[in-house]
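All protein chains but one are shown at their positions in the complex.
Our next item is chain A:
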Amino acid sequence: MAEVEETLKRIEAHKGVIGTIVVNAEGIPIRTNLDNSTAVQYAGLLRHLTMLARSTVRDIDPQNDLIVLRIRTKKYEIMVTPENGFLLIVIQNPCE
């Protein structure tokens, strides 16, 4: 558990990071530093999107797999990494 904490702390301490969410296989946020409602919303929405992206990549080439899904929006950038059924969502403010 300490490792989890330490990892998340490292990520959160990075420049520009607004929030992180760790989501389990069912789309329920396990640990987050945003408020609950926001986390739940992000988790629910991004899970579907990540699954879709992953299946797209694997449809094209079954040997391939999705590593990071980056969504660049007007205000910030959302990064989703699926692994082992878990999802790590990081929201960062890019420097302009």
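Following the convention adopted for this analysis, a contact is a pair of C-beta atoms (placed from the backbone, for glycine too) under 8 Å apart; a residue touches a chain by one contact, two chains touch by 3 or more; residues count from 1.
Rule of thumb we're sticking to: contacts and distances are computed from a predicted model.
Novice: Select, from "Ribosome production factor 2 homolog", "Large ribosomal subunit protein uL14m", "GCD complex subunit gcd7" or "WD repeat-containing protein 63", the UniProt-recorded name of the complex's unshown chain.
Specialist: Missing chain, UniProt protein name: "WD repeat-containing protein 63".
Novice: Please identify, in ascending order, the residues of chain A that touch the omitted chain?
Specialist: With respect to the unshown chain, the touching residues of chain A are 1, 3-4, 7-8, 10-11, 14-17, 22, 24, 26, 28-31, 36, 40, 44, 67-68, 70, 72, 77, 79, 81, 83-86, 88, 90, 92, 94-96.
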